[in-house]
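Only one protein chain is missing; all other protein chains are in place.
Which chain is which? They are A and B, in the order written, and residues in each are numbered from 1.
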Amino acid sequence: MNEKVFRTDTKALVGSVIIGIVMLIMMQVTGRIDAILDPTLLLLNGTCWAFFTGLIVLMYRQPAGIIAGVVEAVVAMATGYSPLAFFFLFANVLGSIVYSLIARKFSMEKLSHHIIAMLGTAVTGNLCVMVGLIYVFHLDWKIALLSSSLTAFVGTIVAGILTKSVYGALQKSSLL
Amino acid sequence: MELSKLDPRTKLAWYALMIYFSLSSGTAVQLGLVLVVGIMASFILTRSLKQYKVMIMILLLLGLQILIVQLIFCREGVLLYQWGILKIYSEALPLAITGILKASIIVFASMQFFTSASPQEFTLMLMKFKVPYRFAMLVGLGVRFLPLLKAEYVSIIDSQCTRGLKMETIRDKIKAIIPTFMPFLYRSVRRATETALAMELRGYGRSKARTFSSALAIKHYDIALISAMLLVIILSLASKILPLIYSII
Partner (left out) sequence: MKTIVNVKIEKLVFPQEEKPALKNIDFEIKQGDFIVITGGVASGKSILLHTITGAIPHYHEAELTGQVTILGQDIKDMRLNRMSDYVGYMMQEPHNQIISLEVYEDVAFGLGNLEIPLHQIDQTVKRALEFVGLTGYESRQTASLSGGQAQRVVLAGVLALNAPLLILDQPTAELDPQGRYELYQRLGQLNITQKLTIVLVMDRIEEVLNYANRVFYMRDGEIGKECSPEDYYKEQIEHRLGRLNYNTSFNSTNDMSKDIIAEMTKVSYEYNNDLPGCEDINFNIYQGDFLAIIGLNGSGKSTLAKLLIGLLKPSKGEIKVFNQTLTTENLTKTRTQAGFLFQNPDYQIFASTVAEEVGFSLKLRGEQPEVIEQTIDECLHFVGLLDYKEMHPHRLSRGQRQLLALASILVSDPELIIADEPTSGLDETQGYMIMDKLFELSQQGKTILLITHDLNMAKDYSNRLVALHNHRIQLDILTRDLDQHLDTLKAMGLNFYNLMSFNRETPTSTSNTPYSATLGVESPTEAPMFNFSSTSSLKEVNDGTF
């Protein structure tokens, strides 16, 4: 067992559920803004997703990252909030695992570490959504690829910076 | 026989069946049939479809989106109409319709499954799948905290608004994300820490087993139903894969 990857204490488990719900609520908030600004690209939503996927892993490691992702997707499905939630389920789980695997190799003290980890997560997650777009909505693959790449790119940069600063603030607060 | 009296594992098999059909069926007629059967099942077992009302609007919006995207980008079939760079092909509409139907089945089936049993039943089901209770019991925790956290976020927005934060235009709303999200995050972490401590001091995870106030007992008709559904999936898969194998041989 690698301590940088795993953590199964009660604090991490309960935290994963609660932050998973926080993620859901923030996804809803950003989703509503996207619906007006960029209904097909979902830049804000994608960034929010990437940010949480990374932050939860930094806060509580695994399996908390996976649990939070499942909580977010399942509640989104149960409440009928997002039709794509079924694909979020895979994106959430895979994205979280990828983040863990990359973050394990770094000290996560530099911005570049955060950007690299986020790149892996954003690409994985958007790949899942892309498959959904092509398979379920029969979207042309070139269009799906373009939209997913753009979301992944923005997500990597913005979410990378955000996870670093928010995680730093959390550490400073000594709440973790 | 009510839906809630079925074993959650039977419901899970049903969910798997619906998802399988939504992904494997190709024509609008097949997909439509699957959706109707799913809705009928809900109606027969619970006598009410009220809970699905929320998804209608969302699906309509999504449908419109898919339709527009297909009309603009679809390049299959024959060219029907051209205006400048906008070209509409004959396959756009059928593709949009099957897309909407597939999405509808997935949304409907997911909602049907995840609202069909109590959190405790899901916990017990997970434990039947050998998930340790420390993990399985998190289901109930999620359901318990969802409304609390929602209400809390509203209070946080109110609180920041009285300090002069504006929430009117889209620009305002984007700017408001951080000042409303950070208190929410801090509060939630604090809450998680306290809840976990309270749980642990009441013996959470002390040993591998735990007494629950109810248990799952799978009944004969559950076993029959699960077997039948699995059989359908296997047969259907076989009918698709076997010809492929033969053709290779």
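As a working rule, a residue touches a chain if its C-beta (ideal position, glycine included) is under 8 Å from a C-beta of that chain, and two chains touch if they have at least 3 such contacts.
Owing to the predicted nature of the structure, the values given are computational and were not obtained by experimental measurement.
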Partners of the unshown chain among those that are drawn: A, B
Which of B:32, B:94 or B:119 contacts the chain that the document leaves out: B:119
Hidden-chain contact residue, picked from the options B:197, B:216 or B:233: B:197
Residue among B:27, B:82 or B:159 touching the omitted chain: B:159
Positions on subunit B where the hidden chain makes contact: 119-120, 140-141, 143-144, 147-148, 152, 155-156, 158-166, 168, 178-183, 186-187, 190-191, 194-195, 197-207, 209-213
Sites on subunit A contacted by the missing partner chain, in the whole complex: 10-11, 168-169, 172-175
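The rule we apply is simple: only the chains that are shown with their structure count from here on.
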Rounded Å distance, subunit A centre to subunit B centre (Cα mean): 18
Subunit A to subunit B touching residues, read off their complex: 8-11, 13-22, 24-26, 29-30, 33, 36-37, 39-40, 44, 59, 63, 67, 71, 74-75, 77-83, 85-86, 135-140, 143, 166, 169-170, 173, 175-176
Subunit B to subunit A touching residues, read off their complex: 19, 23, 52, 54-55, 58-59, 62, 65-66, 69-70, 73-75, 95-96, 98-99, 102-103, 106-107, 110-111, 114-115, 134-135, 138, 141-142, 145-146, 149-150, 153, 170, 173-174, 177, 181-182, 184-186, 188-193, 195-197, 199-200, 204-205
